[in-house]
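For this view, one protein chain was removed and the others were kept in their places.
Naming follows writing order (A and B), and every chain is counted from residue 1.
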Amino acid sequence: MSDEILRMAGLRIVARSEGGEVKTLVDGIDVRLRRGEVLGLIGESGAGKTTIGLAALAYSRAGCAIIEGRISFAGGNIDLLSRAGRRKLRGRHIAYVAQSAAASFNPAKSLYQQVCEMPVRHGLMGYTEAKRRAVELFRELDLPSPETFGERYPHQVSGGQLQRAMVAMAMSCRPDILVLDEPTTALDVTTQIEVLAVIRKLIREHRTAGLYISHDLAVVAQIAQRIMVLRHGRMVELGEPGQILHQPREDYTRRLVSVRAAAQAARPAPILLARQGEPVVELADVSAAYGSVRVVKHVTFTVYRGETIAVVGESGSGKSTLARVICGLRSPATGSIRFRGQPLPPELSMRSRDQLRRIQLIYQMPDTALNPRQTVLEILGRPISFYFGLPAAKVRTRVMELLHLIDLPAEFLSRRPASFPVVRSNEFALLVRWQPSLTLSSATRSPRLSIRLSPRRSCSYFSGYSVRLASATCSSPTISAPSVASPTALS
Amino acid sequence: MDVGTRLHAIALPSVTLTLIVLAHMLRMTRASIIGVMSQPFIEMAFLKGIVRWRIVVQHALPNALAPIINVIAINLAYLVVGVIVVEVVFVYPGIGQLMVDAVSNRDIPVVQACGLIFAATYTGLNIAADLLAILTNPLLRAPK
Partner (left out) sequence: MNLLGHRLSVSGVVGLAIVAINIAAIAFAPWIAPYGQAELVGDVWAAPNAQSWLGLDNLGRDILSRLLFGGRTSVTLALLITLLSFVIGISLGFAAATTRHWIDIALSRMVDTLMAVPSLIMALVVLSVLGTSIPVLVGTIAVLEATRVFRVSRSVAMNIVVLDYVEAARLRGEGLWWVMRHEVLPNALPPLIAEFGLRFCFSLLFVASLSFLGLGVQPPDADWGSMVHDNATAINLGKIAPLVPAAAIAVLTVGINLVVDWFLSIHARAHGERA
């Protein structure tokens, strides 16, 4: 009993909407967590997982209220604590790792300032010592150049790195409980495995208890000792991973497991399509510079239809610049690009609408790539009406088809990006750039979606810093560094 | 006049002018910060257990500074250039008063000089505001 670190009994949380309607988000949930134990919360979108996770910090979002239930931490009641009391608890004893990294970091402050903030503010240590510990954490999480990593700003690091920085931030105070809200869903498969392993190690070393929220059963099964299945705010089943996965008692659980298994089976080896014919993009002796600094030097390669080419290199090796040159955001200093046999104008403004449609850029982080003030219908519909000139009703039908493709219900049409769970917004962002001939993307390709897009008719250029990832998703990965004259093939 | 008498003389016009520009700066700051407080990373700051005032000042404010700086610049320029009425009422010899007198006396060189000073004030303050606004946003400081 003295080992019990968190207990939530009979939790009931409601949301009061603008019009005065009351919607129950969580109903009658009991959670018991011991030190060092990880409880997985599984369910579909809207099941109430995040709400429960936030309740563990005695926090409810604006418009929501915890109207019933007891929450106690290490034996003491926290739902009745004063505001100051709850504040002292958050971060210090119970820490939260949010779904989306871009939404939890302040764009105006460096990573050091944000990772070191909690221990300093809670009075645990001075800034220099907090910095030292931050570097240690960065090293444990396998971030590049840990000593200087913290000096960067959030927009200067990749999505995967930011996600890991978030975990570092949460662990900075060595909390007793860690609430992890889909921390690895936005990452590609390889990075996912690495980050999961690190989280497991950290949890084990510090005997941290954990609430692991996810919709991915396989991931949760690897890290949790018990799994709770949720639906519409109610508990459906609670049990050990083995039992839930192989001998689910409830119908709903059985359905979830089988859907997952089907998705697994349908996910063949990542797209390794063969070269199929005519060249789509040909780069000849392309160089680009920022002022007098040459960033890309004499790069020559060709991408054929059906092919995915990977450009791999460290930060600063010029891969993003190359992508921007191909897109037309930056003019090359020398060299030329041919697209589908025709010379491609170097400037964006000189290209035809059709050319623009066929070359699209997929951004790393969906949070900044989608306008927070536009609805799904507007975001998806605009490229369709802009390029194809379809009337509003047809656009709407098309958008609904697209939503169906990634399993989003039609009610999402009037929602804004902020209310998406992260994994959805990634796929959504990919979808927005659909129907290109050439897609340039970096590091967060979702294999599931790629299959469905059947890029048999397209080719892709993929840029990232991980060689393993490159070889897993590309048909003919090439390595590029700024001073290489032409890319060399990777075996 | 020694410092004490000078301060005493300045007190009333200063208070009047402060009240005039206070409204603009206050409402702009409030609106700008509310706009930033609705963003997701602010919620994360609350979940980190940081005190509310610190969140507003250290997390929200740096992101909200651009329009605030511009309003300050506009009002600063107004205080130099546009307070003729206050100068007349409180009878203190400011630049506005000088220009009006010079116009009545057809003293063209003084009018030209005053015009130049006004122009320099506005241009200088606007440039300073632009520079400061760029400095506060890391995305503008170091483009990707």
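In this text, contacts are C-beta pairs under 8 Å (C-beta built on N, C-alpha and C of every residue); 3 or more make two chains touch, one makes a residue touch a chain.
All of these numbers come straight from a predicted model, not from anything done at the bench.
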(request) From the listed residues A:8, A:322 or A:369, report the one that touches the chain absent from this view. (result) A:369
(message) For a quick check of understanding: of B:9, B:66 or B:113, which residue touches the chain that isn't displayed?
(response) B:66
(request) Mind listing the subunit A residues that contact the chain we can't see here? (result) 18-20, 59-60, 62, 83, 86-87, 327-329, 348, 351, 353, 356-357, 360-361, 363, 365, 368-374, 378, 382-383, 386, 432
(message) Please output the residues of subunit B touching the missing chain, sorted low to high.
(response) 23-24, 27-28, 30-32, 34-35, 37-39, 42-43, 46, 52, 55, 66-67, 69-71, 73-74, 77, 81-82, 84-85, 96, 115, 118-119, 121-123, 126, 129-130, 133-134, 137, 139-140, 143
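In the analysis below, only the chains that are shown with their structure count from here on.
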(request) Note which residues of subunit B are touching subunit A in the complex, please. (result) 39-41, 43-51, 54, 59, 62-63, 136-139, 142, 144
(request) Report the residues of subunit A in contact with subunit B in the complex, numbered from low to high. (result) 54, 57, 59, 61, 87-92, 95-96, 98, 100, 103-109, 117-118, 121-122, 153, 155-156, 169, 320, 367, 418
